[in-house]
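The block that comes next holds chain A.
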Amino acid sequence: MTARTVLQQADINRALTRIAHEILESAKGGSDLVLLGIPTRGVVLAERLAAILRGIEPGLPVDVVGALDVTMYRDDLAHHPTRTPQPTSIPASGIDGRTVVLVDDVLYSGRTIRAALDAIGDLGRPCAVRLAVLVDRGHRELPIRADFVGKNLPSSTSERINVRLLETDGVEEVSIES
Partner candidate 1 sequence: MRHLLSTKQLSREEAIRILDVAEDMSDTQQRAVKKLPTLRGKTVVNLFFEDSTRTRISFEAAAKRLSADVINFAAKGSSVSKGESLKDTAQTLAAIGADGVVIRHSASGAPAVLAGSGWIDAGVVNAGDGTHEHPTQALLDAFTMRRRLHGAGSRGRDLDGVHVVIVGDIVHSRVARSNLWLLRTLGAEVTFVAPPTLLPSAVGAWPATVRYDLDEALAEQPDVVMMLRIQSERMHEAFFPNPREYSRQWGLSAERWATLPGSALVMHPGPMIRGLEISDEAADSSQSTILEQVANGVAVRMAVLFLSMTGSEAANPTETEIA
Partner candidate 2 sequence: MTAHLIRSATLVDGSRADLLVRDGVVVELGAGLSAAGATVIEADGLLALPGLVDLHTHLREPGGEASETVLTGSQAAAAGGFTAVNAMANSSPVADTAGVVEQVQALGELAGYVTVRPIGAVSKGLAGEQLSEIGAMATSRAKVRVFSDDGHCVSDALLMRRALEYIKGFDGVLAQHAQDPRLTIGAQMNEGALSAELGLAGWPAVAEESIIARDVLLAEHVGARLHICHLSTAGSVEVVRWAKARGIAVTAEVTPHHLLLTEQLIAGGAPAPLDGAYDARFKVNPPLRREEDVLALRAALADGTIDIVATDHAPHTAEAKQCEWAAAANGMVGLETALPVVHQTMVETGLLDWVGVARVLSSEPARIGRVEGHGHAIAAGAPAEFTLYDPAARRDFGTAQLAGKSINSPYLGRSLPGRIVATFHGRPTVLDGAVLAPELVSGS
(Lines give C-alpha, C1' and ligand atoms only; values in the text may rest on other atoms or scores of the structure.)
Protein backbone atom coordinates (compact mmCIF):
# COMPACT_ATOMS: atom_id res chain seq x y z
CA MET A 1 0.00 0.00 0.00
CA THR A 2 1.62 3.25 -1.07
CA ALA A 3 0.04 6.63 -0.48
CA ARG A 4 0.80 9.77 -2.41
CA THR A 5 -0.43 13.19 -1.40
CA VAL A 6 -2.32 14.99 -4.15
CA LEU A 7 -3.56 18.02 -2.23
CA GLN A 8 -1.72 19.85 0.56
CA GLN A 9 -3.25 22.25 3.03
CA ALA A 10 -2.67 25.25 0.81
CA ASP A 11 -4.27 23.45 -2.18
CA ILE A 12 -7.34 22.61 -0.13
CA ASN A 13 -7.75 26.20 1.03
CA ARG A 14 -7.43 27.53 -2.47
CA ALA A 15 -9.98 25.05 -3.74
CA LEU A 16 -12.48 25.98 -1.03
CA THR A 17 -11.98 29.69 -1.70
CA ARG A 18 -12.66 29.14 -5.40
CA ILE A 19 -15.76 27.04 -4.64
CA ALA A 20 -17.06 29.74 -2.30
CA HIS A 21 -16.76 32.33 -5.05
CA GLU A 22 -18.45 30.00 -7.55
CA ILE A 23 -21.33 29.38 -5.16
CA LEU A 24 -21.87 33.08 -4.61
CA GLU A 25 -21.66 33.82 -8.30
CA SER A 26 -24.19 31.15 -9.30
CA ALA A 27 -26.54 32.12 -6.49
CA LYS A 28 -26.35 35.81 -7.40
CA GLY A 29 -25.64 36.74 -3.80
CA GLY A 30 -26.07 34.72 -0.59
CA SER A 31 -29.41 35.75 0.78
CA ASP A 32 -31.22 32.47 0.32
CA LEU A 33 -28.32 30.01 0.65
CA VAL A 34 -28.21 27.04 3.02
CA LEU A 35 -25.08 24.87 3.21
CA LEU A 36 -25.86 21.33 4.43
CA GLY A 37 -22.75 19.26 5.14
CA ILE A 38 -22.94 15.49 5.07
CA PRO A 39 -21.32 14.10 8.24
CA THR A 40 -18.58 13.91 9.15
CA ARG A 41 -16.11 15.80 6.99
CA GLY A 42 -18.80 17.38 4.82
CA VAL A 43 -19.94 19.31 7.87
CA VAL A 44 -16.41 20.61 8.49
CA LEU A 45 -16.12 21.70 4.87
CA ALA A 46 -19.54 23.37 4.98
CA GLU A 47 -18.51 25.39 8.00
CA ARG A 48 -15.28 26.44 6.33
CA LEU A 49 -17.16 27.47 3.20
CA ALA A 50 -19.57 29.51 5.28
CA ALA A 51 -16.67 31.29 7.00
CA ILE A 52 -15.11 32.08 3.63
CA LEU A 53 -18.48 33.27 2.26
CA ARG A 54 -18.94 35.59 5.23
CA GLY A 55 -15.53 37.02 4.54
CA ILE A 56 -16.59 37.82 0.97
CA GLU A 57 -20.21 38.83 1.62
CA PRO A 58 -20.63 40.28 5.11
CA GLY A 59 -24.40 40.56 4.65
CA LEU A 60 -24.79 36.76 4.68
CA PRO A 61 -27.56 35.53 7.02
CA VAL A 62 -26.30 34.11 10.32
CA ASP A 63 -27.80 30.61 10.20
CA VAL A 64 -26.53 29.39 6.90
CA VAL A 65 -24.88 26.08 7.84
CA GLY A 66 -26.42 22.79 8.88
CA ALA A 67 -25.70 19.04 8.94
CA LEU A 68 -27.68 16.40 7.05
CA ASP A 69 -27.18 12.78 8.13
CA VAL A 70 -28.33 10.35 5.45
CA THR A 71 -27.84 6.98 7.21
CA MET A 72 -31.58 6.27 7.40
CA TYR A 73 -31.97 6.82 3.66
CA ARG A 74 -29.09 4.64 2.43
CA ASP A 75 -29.80 1.69 0.14
CA ASP A 76 -26.82 -0.38 1.27
CA LEU A 77 -27.45 -0.83 5.00
CA ALA A 78 -27.48 -4.63 4.72
CA HIS A 79 -24.02 -4.70 3.17
CA HIS A 80 -22.06 -2.95 5.89
CA PRO A 81 -21.92 -3.30 9.67
CA THR A 82 -24.64 -1.31 11.39
CA ARG A 83 -24.00 2.40 11.11
CA THR A 84 -24.70 4.81 13.92
CA PRO A 85 -26.42 7.92 12.56
CA GLN A 86 -24.91 11.35 13.25
CA PRO A 87 -27.08 14.27 14.28
CA THR A 88 -29.02 16.21 11.64
CA SER A 89 -29.44 19.94 12.27
CA ILE A 90 -31.27 22.22 9.90
CA PRO A 91 -31.06 26.04 10.35
CA ALA A 92 -34.09 27.42 12.18
CA SER A 93 -35.30 29.28 9.10
CA GLY A 94 -35.68 25.94 7.33
CA ILE A 95 -34.99 25.05 3.70
CA ASP A 96 -38.30 25.83 1.98
CA GLY A 97 -37.80 28.08 -1.02
CA ARG A 98 -34.05 28.38 -0.43
CA THR A 99 -31.06 27.17 -2.42
CA VAL A 100 -29.56 24.20 -0.64
CA VAL A 101 -25.92 23.42 -1.32
CA LEU A 102 -25.01 19.90 -0.23
CA VAL A 103 -21.37 19.69 0.84
CA ASP A 104 -19.35 16.45 0.99
CA ASP A 105 -15.68 15.54 0.89
CA VAL A 106 -15.64 12.88 -1.85
CA LEU A 107 -18.11 12.16 -4.67
CA TYR A 108 -17.83 8.56 -5.85
CA SER A 109 -20.82 6.32 -6.73
CA GLY A 110 -23.35 9.02 -6.07
CA ARG A 111 -25.44 6.89 -3.70
CA THR A 112 -24.80 9.07 -0.68
CA ILE A 113 -26.10 12.09 -2.62
CA ARG A 114 -29.14 10.18 -3.84
CA ALA A 115 -29.91 9.37 -0.17
CA ALA A 116 -29.36 13.04 0.69
CA LEU A 117 -31.87 14.12 -1.97
CA ASP A 118 -34.46 11.75 -0.44
CA ALA A 119 -33.72 13.13 3.01
CA ILE A 120 -34.12 16.70 1.77
CA GLY A 121 -37.46 15.73 0.25
CA ASP A 122 -38.76 14.76 3.72
CA LEU A 123 -37.49 17.99 5.26
CA GLY A 124 -38.98 20.58 2.93
CA ARG A 125 -39.03 21.97 -0.57
CA PRO A 126 -35.98 24.00 -1.53
CA CYS A 127 -36.18 25.97 -4.76
CA ALA A 128 -32.90 24.41 -5.88
CA VAL A 129 -30.36 21.83 -4.69
CA ARG A 130 -26.69 22.10 -5.67
CA LEU A 131 -23.73 19.90 -4.83
CA ALA A 132 -20.23 21.01 -3.78
CA VAL A 133 -17.50 18.42 -3.23
CA LEU A 134 -13.82 18.71 -2.44
CA VAL A 135 -12.89 15.71 -4.62
CA ASP A 136 -14.68 14.04 -7.53
CA ARG A 137 -13.10 10.61 -8.15
CA GLY A 138 -15.42 9.43 -10.92
CA HIS A 139 -17.11 5.96 -11.17
CA ARG A 140 -20.66 7.23 -10.85
CA GLU A 141 -23.33 4.53 -10.52
CA LEU A 142 -26.23 7.01 -10.69
CA PRO A 143 -26.87 10.06 -12.91
CA ILE A 144 -25.54 12.56 -10.34
CA ARG A 145 -22.98 15.32 -10.91
CA ALA A 146 -21.40 17.95 -8.75
CA ASP A 147 -21.95 21.67 -9.49
CA PHE A 148 -18.79 22.77 -7.66
CA VAL A 149 -15.68 20.59 -7.56
CA GLY A 150 -12.43 21.24 -5.71
CA LYS A 151 -10.36 18.73 -7.65
CA ASN A 152 -11.10 16.05 -10.19
CA LEU A 153 -9.14 12.95 -9.23
CA PRO A 154 -9.66 10.12 -11.69
CA SER A 155 -8.83 6.94 -9.82
CA SER A 156 -9.19 3.22 -10.18
CA THR A 157 -11.66 1.35 -8.02
CA SER A 158 -8.79 -0.52 -6.39
CA GLU A 159 -7.42 2.78 -5.09
CA ARG A 160 -8.52 4.56 -1.91
CA ILE A 161 -8.92 8.33 -1.65
CA ASN A 162 -8.28 9.67 1.87
CA VAL A 163 -9.39 13.14 2.90
CA ARG A 164 -7.94 14.35 6.20
CA LEU A 165 -8.93 17.67 7.74
CA LEU A 166 -7.46 19.47 10.76
CA GLU A 167 -10.73 19.52 12.70
CA THR A 168 -11.34 15.76 12.42
CA ASP A 169 -7.94 14.19 11.76
CA GLY A 170 -5.36 16.67 13.05
CA VAL A 171 -3.65 16.94 9.66
CA GLU A 172 -4.72 18.45 6.36
CA GLU A 173 -4.23 16.54 3.10
CA VAL A 174 -5.87 14.52 0.35
CA SER A 175 -4.01 11.36 -0.64
CA ILE A 176 -4.44 8.37 -2.90
CA GLU A 177 -3.57 4.92 -1.61
CA SER A 178 -2.91 2.16 -4.08
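A word on the picks: all candidates are chains of the complex that A comes from, given by their letters.
Everything that follows uses one rule, which is that a contact is a pair of C-beta atoms (placed from the backbone, for glycine too) under 8 Å apart; a residue touches a chain by one contact, two chains touch by 3 or more; residues count from 1.
What you see is a predicted model; the values in this text were computed from it and never measured.
Undergrad: Which candidate, 1 or 2, sits against chain A in this complex?
TA: That would be candidate 1, which touches chain A.
Undergrad: What part of chain A is in contact with candidate 1 in the complex they form?
TA: Residues in contact with candidate 1: 69, 72-73, 77-88, 118, 122-123.
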